[in-house]
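Here the complex is missing a single protein chain, while all its other protein chains stay put.
Up next, chain A:
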Amino acid sequence: MRKSSLLVVTIAVTGALTLSACGSRGAKTGSDNAGGTTKVVIGVDAPISGKLSALGLGIKNSADLATKKANKDNLVPGVTFSIEAKDDQANPTSGKQNATALVDMKDVVGVVGPLNSSVSQTMQKVFNDAKLTQVSPANTSPELSLGPDWGSSKFTRPYASYFRTATTDVVQGKYAAQYLFNEAKKTKVYVIDDKKTYGAGLAAIFQEEFKKLGGTVAGSDHINPDDKDFSAVATKVASSGADSVYYGGEYPEAGPLTDQIKKAGAKVPVMGGDGIYDPEFIKLSNNNSDGDLATSVGAPVEELSSAKTFVADYTAAGYKDAYSAYGGYSYDAAWSIIEAVKAAVEHNGGKVPSDLRTKVLAEMAKVNFSGVTGQVSFDQYGDTTNKQLTVYSVKGGEWKAVKSGTYNG
């Protein structure tokens, strides 16, 4: 008897611990239907827990801030906005489940997210089938908006419900190659990626452009996203004689990678995309990342006059976590959905239309406003028309903007 009761207790405790841990993730949003107003929910999907949570929490909070601002300004009379945040842990399978859950919630008219291109791949079809607008603040994989044959310049938009406020890797990878070759005067690069949709795509685009400019590729390798030990790869970099490294991937691996490359004896700069542009990168590299470079979409949020209000509001709202690399883009993504809701309501004589999702999707293409990151509008593929990029460099333990510019051809 005693044995079986202990067994029950063990299972119950284990179960309860697991459940309570899960339960604390889905941040509950206010659902009180304030007298007479219609509740409109903007879904958010991002890695709120796990290794990429620094970026994910920034996305969630910034989208939340946009809805609060719209409510405060009473932007759309008779409509109260709120967010419903889902955690995808940067995992495509969880992303798809979240997408299905968000589609099932009738109040959801649009979704901000996700962070990862690989997660977006599983979500796009679900949203498209439901005619639910999706605006990603961070996806940079070209395939998502330009179709699988974008490499040969045959653009076909796979899903009409997909939009993004972030620039694609085509722009980012080429811009990085041009900077590294023309301005940093590096000619021999070692290319590493993490095999994910984002990292591998970015590294391939970079490599092609770097060769086209006249640089040589000293070697290339791939790493596993869950690994911590890159000493063998680092040794290869050191013995290859490369004068720089390009890494396609994200900061949880990029930090230790740059640390280990430097410890292996190769004192060369590591460059990456927006995935490594995060303070965590510097922390995880044990401050062994001075001189490392990253490109990120848009101009630095702190330097844009349009972003001053955003930064001030974000600070005033007292969120525990920083807005991170995609805060401004997430705010703009959420705001574009809010603008579309506003237009849909206005065109319906001031009343909320019954088929709000379809109407919002139709209005998205016409959205045009001055946002945190500049003028926000979408082209015929759903991509942002804002092609601004910035190169950052680590100096004294901080990311410092080195050069901002617009990519053209």
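Heads up, the rule we're going with is that a residue touches a chain if its C-beta (ideal position, glycine included) is under 8 Å from a C-beta of that chain, and two chains touch if they have at least 3 such contacts; residues count from 1.
Just so we're on the same page, contacts and distances are computed from a predicted model.
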Name per UniProt, for the chain absent here [options: "ATP-dependent DNA helicase RecQ", "ABC transporter permease", "Purine-binding chemotaxis protein CheW" or "Cbb3-type cytochrome c oxidase subunit"]: "ABC transporter permease"
Touch criterion as defined above, residue of A:K195, A:K212, A:K351 or A:K366 at the omitted chain: A:K195
Hidden partner chain, touching residue among A:V111, A:I223 or A:L389: A:I223
Options A:S53, A:N98, A:S117 or A:T373, residue touching the unrepresented chain: A:S53
Touching residue (missing chain; options A:G43, A:G173, A:P256 or A:G371): A:P256
Touching residues on chain A - with respect to the absent chain: 3, 6-7, 9-11, 13-15, 17-18, 20-22, 24, 49-51, 53-54, 192, 195, 221-224, 226-233, 235-236, 238-239, 252, 255-256, 259, 263-265, 280, 283-286
